[in-house]
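A single protein chain has been removed from this complex, and every other one stays in its place.
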Amino acid sequence: MKPALGRLAVSRVSKAFEDRGGAALVLDHCSLELEPGTLTVMVGPSGCGKTTLINLIAGYERPTSGEILLDGRPVNGPGADRLVVFQETALFPWMSVLDNIAFGPLARGTGARTEVLERARTLLGKVGLRGFADRYPRQLSGGMQRRVELARAIINEPTLMLMDEPFRGLDAMTRELMQEHYLRLFEERPRTNLFVTSELKEAVFLGDRLLVMTQKPTRVLRAIDIDLPRPREFHMLTSARFREIYEEALVALHGDGGPTLVRSS
Amino acid sequence: MASALIPPPGATAAGAISLRGVRKVYDSHGPAIVAVDDWTLEIASGEFVVVVGPSGCGKTTLLNGIAGFDPITGGEIVLDGKTIASASRSARPGADRIVVFQNGSLFPWKTVVDNVAYGPIVQRRMSRGQALREARSALARVGLGDVAEAYPRTLSSGVQRRVEMVRALINDPKVLLLDEPFRALDAIARSVMHEELLRLYDATRKTVFFITHDLDEAIFLADRVVVSTSRPARVKHVLRVDLPRPRTYLMMASREFLALKREVADAVHEEAENAFRLGEPELA
Amino acid sequence: MNADAIGSAIGRRTRSASARTSWATLTNVHALRGVAGVVGFIVLWQLGVLFHVPVLAKVPTPVDVAGAGWHVLHDPRYYVDWLISFKRVFIGFVLAQVIGVPLGLFMGWKAAFRYLTFPVLEVLRPIPPLAWVPLSILFWPTPESSIVFVLFLGAFFTVLINTVAGVRAIDERYVRAAISLGATPATVFRRIILPGALPAIGTGMAIGIGITWEVLVAAEIIAGRNGLGYLTWEAYVAGAVPTIIVGMVSIGIAGYLSSLLIRSVVARAMPWTRRT
Partner (left out) sequence: MADATLGAPRRRIAWSSLGLGAAGFVLFIAVWSLLVHFNVWRFSKLPDLLSVVREWTSRTPVYGVSLFTPAYYEDIWASTVRVFAAFALATALGVPLGILLGWNRIARDVLFPLLELIRPIPPLAWVPLAILMLSGQQSAMIFLTFIAAFFATVLNTMLGVTSIDESYLRAAYCLGSRRWDVVWNVVLPGALPYIFTGLQIAMGVAWFSLVAGEMIAGEVGLGYLILNSYVELQTVTIVIGMITLGVIGFLSSALVRLIGHRLMVWQAR
């Protein structure tokens, strides 16, 4: 069941930052469109403008030119209809796990306190953390924190979820389990998702569509449709179709010469 | 490039490690925890061995045992026929077994060239001036000549790891011990580092003991992949990887690669889930 | 390089297996060394005085000090001094928190207000609190209020600077996340800024209480007629040298107890910083 809402249109968006001695162009006439209820994955070299794009869509920053429309309405600032799950978790360390999840609905005054807490509890169970409601975030492992973060976003029923390398820094095995949790939540109730990662395998495994981005200034280099069936299962990682798509993406991403490490300062 | 790094392949036919029934118990706080139990493996001279297992499963304990950072509780570790660690004697760290660490350990207060020259200088193997010259030329040979005077913190993590490998190799160690050295890098930088590491390996043929929890990384690099169980760590499965060398990143999408992966994927996934359950009540 | 050296260098976090088995005895060894250090110090002190080591010539022996201490403990005025000093520290310190914390929160939160006020405070801050004593005495109607004012200044700048720094160190992600989730500015202040700055405020308090006691001693010597600092000075003027040291030790204990109290209150106010 695809939702009716959640169509995101980014059209010809540019973003420049003032730099020492001039302006650095991070995004250059970048356009992309997300269909309601689909999961789009963005991959590209680190330090390219992926996070900037997420910040623009979330409304934390304004584009230098171009416009961003969600369901036809321009984006003018942060809002609970577009939620970001950050690279490092942004759980409030001073609130219990349950208070963190309930924060959004309570801050906006949607629903009575007891009802919100009840929903938060249910969601906590869904991400496999029943019994951790009264812990503080720092008392949880990295993987558990990411799951709380997911729950804190989903309880607000956002039309668009922005995932900014949400599993980065987790070890490969915890990461796989996080992917499972994330896929289950998405497939149970599809909503528009934009997922940024630098891990190609993860990208192909999760997404309906893959956007390969260029170096700065960032544009979409290639869009690849991923026609693997849903629900996704881990055995698909070794299927022939997965391999084909993966190889296509690998070549698109690395180009002919392969990537190079540049000195950053 | 790297081929000129001291010494030529096979110059020192050394670096064979035997791990015989290695055991490690922690018992200071509360009940004893068996971190490693009866861990046995023969590593040939010049072999590239990768140990895969969930994090916190005792892989690092094992590596610390070989490096001499941490004594072992039982069994023995033998290097080139000499017992370097057992229950009764703990190994000393030394320049024959150099570690490259997870988060990097370049001294931030020394420039790149001073870092690389550090080993030869403190071992009194050469004069300061000579060590610096050697360091400079070693850096130049792997394409890092123009960062020689930079401080590590001004460099990307990928470049830092490359410098750290040069710092290790210039001492002509028998064994390289790598403890998830690329964990902090993003996937793309990591794939570059894999190729760089393999170039250095092909040129020097040191024994490499590499720890990771990333199966793709393991298969791509290794001659043998050893799957270690979660607490206590034991050898669960050994996979021989016969992909030809030199290897290229496109091999990761090859049929052979995926076949190898399928062979151990279940074993690894099973251990991941074990560790996940074990790890649940534990702290971050 | 002996084995012990490597042990202390690299086994600091991961003690050796053999050491682990005898943890209890090891703890005792560490504690015993500490006791030995303190006893050794006292013995050296006693011997130094007895053998007329130059600097220690006029210093009383530990035995004399103990005797004077015994005497002082039986003097009811001593306990009054404790109460008076504690009262001054308490009022000065609490005033500094009541004014400094809200001001610091506001300065951290509103950039324009910070730009307006911070430079003035930065210029006033390096002036040592004691340099304020004369003006304070002139300005305030009673000696008591002038002492409290100087104590207030001592703690005020510390807590203010720490609070401002604490607010500014709050990770932008928390604020962004809260705004995204629909929080109003008031909610952001109450549920993000305030708790987020609390650890830094706690640090400011812990440092501030120490400074308050230091200032108290000097303020009492310069402008007081009672209190533990004055007790010490009075003993000096009267030539009762052992009592000087009794006074010093009393102040040390008082300061230590206050820090302990502050630290435990702070820790209690921030349950999330505990890891278990």
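We call the chains A, B and C, going by the order they appear; numbering starts again at 1 in every chain.
Keep in mind that, in the parts below, a contact is a pair of C-beta atoms (placed from the backbone, for glycine too) under 8 Å apart; a residue touches a chain by one contact, two chains touch by 3 or more.
Please read all numbers here as calculations on a predicted model, not as lab measurements.
Participant: Please pick, from B:R167, B:H213 or B:R231, the residue that touches the omitted chain in the full complex.
Facilitator: B:R167
Participant: Which residue among B:A32, B:V122, B:V238 or B:A259 touches the omitted chain?
Facilitator: Per the contact definition at the top, the residue touching the missing chain is B:V122.
Participant: Tell me which of C:A96, C:V133 or C:I262 is the one touching the absent chain.
Facilitator: Considering the complete complex, C:V133 is the one touching the chain left out.
Participant: One chain is left out of this view; which of C:L160, C:V217 or C:I262 touches it in the full complex?
Facilitator: C:V217
Participant: In terms of residues, what is the contact footprint of the unshown chain on chain C?
Facilitator: Contacting residues on chain C, toward the hidden partner: 1, 4-10, 12-13, 29-30, 33-38, 40-41, 55-56, 58-59, 111-112, 115-120, 123-135, 137-141, 167-172, 175, 210, 213-218, 221-222, 229, 232-233, 235-236, 241, 244-245, 247-249, 251-253, 255-256, 259.
Participant: Hey, which chain B residues sit against the chain that's not shown?
Facilitator: The missing chain touches chain B at positions 67-69, 92-95, 97-99, 101-105, 107-111, 118-119, 122-123, 151-154, 167, 171.
Criterion: only the chains that are shown with their structure count from here on.
Participant: How many angstrom lie between the CA centroids of chain B and chain C, rounded to a whole number?
Facilitator: 47
Participant: As a quick test, compute the distance in whole Å between the mean CA positions of chain A and chain B.
Facilitator: 33
Participant: What positions in chain A touch 2 or more of the other chains?
Facilitator: Each of 138-139 in chain A touches at least two other chains.
Participant: Out of chain C, which residues touch more than one other chain, so two or more?
Facilitator: Only 275-276 qualify.
Participant: Show me the residue ranges of chain B that touch chain A in the complex, using the header's touch definition.
Facilitator: Residues 54-55, 147, 150, 154-156, 158-159, 162, 183-184, 186-189, 191-193, 195, 212-217, 249-250, 252-253, 255, 258, 261-262, 265, 268-269, 271-273, 275-276, 279-280, 282-284 of chain B touch chain A in their complex.
Participant: Where on chain C is chain A touching in the complex?
Facilitator: 171, 173-174, 176-184, 187, 191-192, 195-196, 198, 270-276
Participant: Inside the complex, what are the residues of chain A that reach chain C?
Facilitator: 58, 60, 78-80, 82-84, 86, 88, 90, 92-95, 103-104, 107-108, 136-139, 152, 156
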